[in-house]
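Of the protein chains in this complex, one is absent; all others appear in place.
Labels for the chains are A and B, by order of writing; each one numbers its residues from 1.
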Amino acid sequence: MTLLRKAGASWLPIYAGLYLLFLYLPVLLLPVFSVNASAIPVFPLKGLTFDWYRSLAGNDALINALWNSLLVGVASALLATVLGICAARAITRYRFRGRRPMTAVIMAPLFLPEIIIAISLLMVAMQLGLGLSLILVIFGHVLICLPYSATVLISGFEGFDPSFEEASADLGETAFGTLTRVTLPILMPAIISSLLVSFTISLDEFIIAFFLSGSEPTLPIYIWGQLRFPAKLPGVLALGTLMLLASLLLLTFAEMLRRRAAKRTQLDGGFHA
Amino acid sequence: MLDTVSAASKPMIEISGLRKSFGNFEALKSISLNVQEGEFFSLLGPSGCGKTTLLRLLAGFGEQTAGTIAIDGQDMTGRPANRRPTNMVFQSYAIFPHMNVEENVGYGLKRLKLDRQEEQRRVREALDRVELGALGKRRANELSGGQRQRVALARALVMRPKVLLLDEPLSALDKKLREQMQVELRHLQKAVGITFILVTHDQYEALALSDRVAIMFDGQVAQVGTPKDIYQNPVSRKVADFLGGMNFVDAEIAEENGVSLTLDAAGFGRVRAPKPQGYQSMGRQITLGIRPERLRVLWDDDQAEHQIGGQVIDRHYFGEVTQLIVEIPGFKAPLAVTETNDFGADDIPVGSAIRLAYDPDALVAMND
Partner (left out) sequence: MPFAGTRPPARRPRWKRLDPEEVRGIRLLSPTFLYTLAFLVGPVLLVVAYSFWTQTYLTFDHTFTLENYRVALTEPIYRDLLMRSLYISFIVSLVTVIFAYPIAYYISFHGGSRKSLLLFLITIPFWTGYLLRVMAWKVILGYKGVLNTGLIGLGIVDKPLESLLFSSTAVIITLIHAWAVFAILPIYVSLEKLDRSLLEAATDLGDGPVRRFLRVTLPLSMPGIIGALLIVMIPTVGDFVTPKLVGGTEGQMIANAIQIQFGKASNWPLGSALTITTMMIVTLMAGASVLVLRSLVRWMR
């Protein structure tokens, strides 16, 4: 029995290491080939160059797509987080009939192919005679960000002791004062974390933007267009590397905030009998 | 209702016909209570008896279904928590995690728009009162349980409320700290002179701290009185049981007058006992009770005017006291006797014959 356990204990870390390698290797190829002097991404490498990065600057179509993506990302993140706050607060604070089915509907986009969300919104827009636009993309992105934003916020709100707000009211503060002096400051890390996660999802999303963005491409749509031309691949790899770095920074920041929030509420909630 | 507080004091809280329902569940079923100014009053009962609901209604969290609460002569109906002259110490303490101790204590003062110096002076004073003067800059998560409790107290007291509400404030502390805080809480209340309402499920806490105690079961007040009164003269088996060990003996009513009952109980013979509060004649049967510590072991040839004989069938050692379980001929259940160990009660062998002395005044008649 102990033998078996030992075998398991040594086998698992090796497996975990290989698995991480499988997850990371393809991703790490992007930065490697983005500084390779050859236009064709094959080994052996031909030498170091930053030409591909230089070619990105001054590309108007790219800059335009970037702005579109930022606009969509910020708007989606804000809207998804506001809706996520309502949902997370209702779910963590109140017990009511219909809570589970309603939550399930909000979480549903997690279990649906994005193509359904994309084509159904497309059809509604056409039916109503609305043109395709970034606004539609935002509506779609909010939908797919909501399950993530709600999950992040629920875990952040769970440690929030309802007595904090009661204590504030008890000490003479109004409902609005309680919101600004107690509730928001305590929940801020979770809220920022939700904003960052939603922004990142929106920034990377392709399918919904593909169907709904019309003549205003987002960054992934721009990249998709470039992929048709093999000569442009290294430039795309350079762009991908930059996006990777941006995502990484945002997510590390989000994770740090989440942990700080967890630590804070954990320690504070720890004294219940 | 027995009122032992001096006639000079005026009622600070008047609760009448108070009811509260959650959906179909009746948490409070018509509560009427008065609490005097400067009194330390406890709401005691098992979990789910409605004591916390009552406290929260006093604080203004939730609206009563029926009835009224008046504080210092003013009707509180419809008045939200932030405009009531009450402050609360929460069970979880609810120390704001994003503020340090001083900011926590000064939280409520900010709205009063005092000048800075006055505000700081009051924060200082409150912190000194709970002996936290040195920890003003600490964050909530750097405090121990006892320190959090003090911050919560200071934060409420600094508002100079007419009534301080305490929701199981000691339940999160370990035994030793709890006992220490009980003493401090009592001293603090005497020093500030504010009316304290304490919610607790710990009968010793309620008895040790309070001027008066209300015992609650199932959303109703079962008995109100001084600790000594409710301990010695519980109105019902339930109250007696909740306040500690009690031997119950069946008795038959022989005579009845306005204030007292004459009873016949096997082993105790004919005894006279005052009528319990709220007594309603329910036939000739009634329950008689005696606390284990009111029975005394008679050693060797000692004699007492009132005594009863039996056989020790079990013995439990508790350090400072020993509990003997004594079977009495003709009793349905054996009697529990608590005896201090200084005479060697812990050495009485199981199986030995024993005589017990009792004071007939210690026998209480109870409703079921």
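Everything below uses one rule, namely that a residue touches a chain if its C-beta (ideal position, glycine included) is under 8 Å from a C-beta of that chain, and two chains touch if they have at least 3 such contacts.
As the structure is a computational prediction, the values presented were derived from the model and not from experiment.
K.L.:
Check each of A:Ala37, A:Ile63, A:Ile115 or A:Leu184 against the chain that is not shown and name the one that touches it.
P.N.:
A:Ile115
K.L.:
Among A:Ala150, A:Ala167 or A:Leu257, which one touches the chain that has been omitted from the display?
P.N.:
Per the contact definition at the top, the residue touching the missing chain is A:Ala150.
K.L.:
Which listed residue, A:Val35, A:Leu62, A:Ala87 or A:Leu134, touches the chain dropped from view?
P.N.:
A:Ala87
K.L.:
Can you say which of B:Ser171, B:Gln220, B:Gln307 or B:Gln323 touches the chain missing from this structure?
P.N.:
B:Gln220
K.L.:
Since one chain isn't shown, list which residues of chain A touch it in the complete complex.
P.N.:
Residues touching the hidden chain, for chain A, are 1, 4-5, 8-9, 12-13, 15-16, 19-20, 22-24, 26-27, 29-30, 33, 40-43, 83-84, 86-87, 89-91, 93-99, 102-103, 105-106, 108-117, 119-124, 127, 139-140, 142-143, 146, 150, 200, 203-207, 211, 220, 223-224, 227, 236-237, 240, 243-244, 247-248, 251, 255, 259.
Keep in mind that, in the parts below, only the chains that are shown with their structure count from here on.
K.L.:
Quick check on the complex: what are the chain A residues that touch chain B?
P.N.:
161, 163-164, 166-174, 177, 181-182, 185-186, 263-265, 267-269, 271-273
K.L.:
Looking at the complex, which residues from chain B come into contact with chain A?
P.N.:
Contact set of chain B toward chain A: 59-61, 80-83, 86-88, 90-98, 107-108, 111-112, 140-141, 145, 148, 155-156, 159, 168, 171-172.
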